[in-house]
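Working notes, beginning with the structure itself.
Only one protein chain is missing from this complex, and each of the others stays in its spot.
After this line comes chain A, so read on.
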């Protein structure tokens, strides 16, 4: 009993020292159970967001208005599937299988980013998602490249590179619309009006109401607070919106000399909570499509497993 407690204490000291020295924690290293659970929860939610996030954009693949845009969009949606793959693999290093995590997604026990519960109503939404949603994701994720857990940090390095392509492509799509016909311009402005506030909500609740933040910061899973990242995002977007020739739908948005940041209006956290609770415009639709794809694919996965068993093939 005493030796075991002493051992646990020694392991914990090694773990704490690694964190303090900004070293990476690797899959075989000892780690506290809650650290492991927090990482699995966060990586799973992130992976789920990548694959659910394919839906609103795939919605426009078959209607993309030029072949060049169609190729860009298809490649983007494919990238998101790839991000899902990296992240499920990173979560597997902590002993949780992709099947297990998908099961939790399908049964509603794990979440995905609420932003994907909004609909893509026009082609301009594809641009707004790239510019704002991928943009917010990058702001959130760049610090994760220095996350204390090695496999997660390394997955994020690859992902962030691709997300920054997506962000630029989205911006460029909106720029083409904003410089286009009156109808195209209006389409772009309408999309930005609808996606701006949900994008700000992507950073999570304000710091004083965030449940997991403090512990995650101490573990160096998280490096900056929600409000800090949100402010950083607003500061990046305002000049970009100006270059686009589009307005952001916030009358209180203005530069504050004393803070050295843009001030912005209050966020409707009631809407955030409602969407989180399942009452967003597309929650049911997204999870239904995901479940259906999974269920309709069951016979394919069974066939692959049966074939592999017969032929001694390593399973895909």
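The working rule: a contact is a pair of C-beta atoms (placed from the backbone, for glycine too) under 8 Å apart; a residue touches a chain by one contact, two chains touch by 3 or more; residues count from 1.
Note that contacts and distances are computed from a predicted model.
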Inset, instruction - Identify the UniProt protein name of the omitted chain, choosing among "Phenylacetic acid degradation protein", "Oxidoreductase", "ABC-type xenobiotic transporter" or "Succinate dehydrogenase". - result: "Phenylacetic acid degradation protein"
Legend entry - Absent-chain contact - pick from A:8, A:157, A:284 or A:303: A:303
Inset, instruction - Spell out the interface residues on chain A facing the chain that's missing from view. - result: 51, 54-55, 58, 61-71, 74-75, 77-78, 81-82, 84-85, 88, 98, 123, 173, 176-177, 180-181, 183-184, 289, 292-293, 296-304, 306-308, 310-311, 316
